[in-house]
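Heads up, one of the protein chains got dropped from this complex, but the rest are sitting where they should.
Then we have subunit A:
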């Protein structure tokens, strides 16, 4: 395609085919898709982009792409449902499991500038993520959490708002669903949050369910803000533990880590956080185990403050004697 002459339009996006996941495309192997150049502005970076629209099987609602290809490539997500292309999980889940940091700016001109720059860099390259260096423990966790079959319930029509009020006059010809709308936490989702991976209710649900199943249910005592690490490699020092802990939690700042108590004899450590919420995030991220100095360490919640010190000293006493 010839380069765009108008400097204002040079930042706008054109593409030939959308980046989509299996579920969004639907069950029918034959699809008729319409393409509209510069149909809408991207949901995350607000630049005009090519909109694709298709019917994902009968009984479906005609899905369309909502974010541009550049934004999809940066996060490696589907252009319509904003879920990861490999695992089908929300961005937040994948990022916490793999310890990836979100660098994309979220406001105004910043994000347009960022998107434009990334477009140049990613040209031709398939994804913006380097998945090579991330922990295999994280990948295992994601594989466990991911679905195996496509989930076509996502493609159903939206709930008929007139039906909810009792006023739907279209009756059987109404293409929207005549059901009661679910009114739970999952009903308040927002595109920007889901894309950037913060404050996503679905992600929260997935991760807390997983953490509970791994025996890492947050204890009822809200004062407990520490996690207990076991089977550390003998070569670890407090410093190496601290480094690994912070590296695997990119969203946590070093100041939020109150202290690390390392007991070399029993090869375990206590990681104390300042805030309970940070501790819970850490538990969720490490639900499948954390890697320190090449060894997988076990994670458990610490006990209430009164019990912590005696536990460390008694176990130290036991191994000494």
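Keep in mind that, in the parts below, contacts are C-beta pairs under 8 Å (C-beta built on N, C-alpha and C of every residue); 3 or more make two chains touch, one makes a residue touch a chain; residues count from 1.
As a convention for this text, contacts and distances are computed from a predicted model.
> Which protein name, taken from UniProt, belongs to the chain you can't see among "Maternal g10 transcript", "Cytoplasmic tRNA 2-thiolation protein 2", "Autophagy protein 5" or "Small ribosomal subunit protein mS29"?
The record names the chain that does not appear here as "Maternal g10 transcript".
> Return the single residue from A:107, A:148 or A:172 that touches the missing chain.
Looking across A:107, A:148 or A:172, the contact with the absent chain belongs to A:172.
> Tell me where the left-out chain touches subunit A, residue by residue.
Residue positions of subunit A that touch the missing chain: 32, 34, 53, 58, 167, 169-173.
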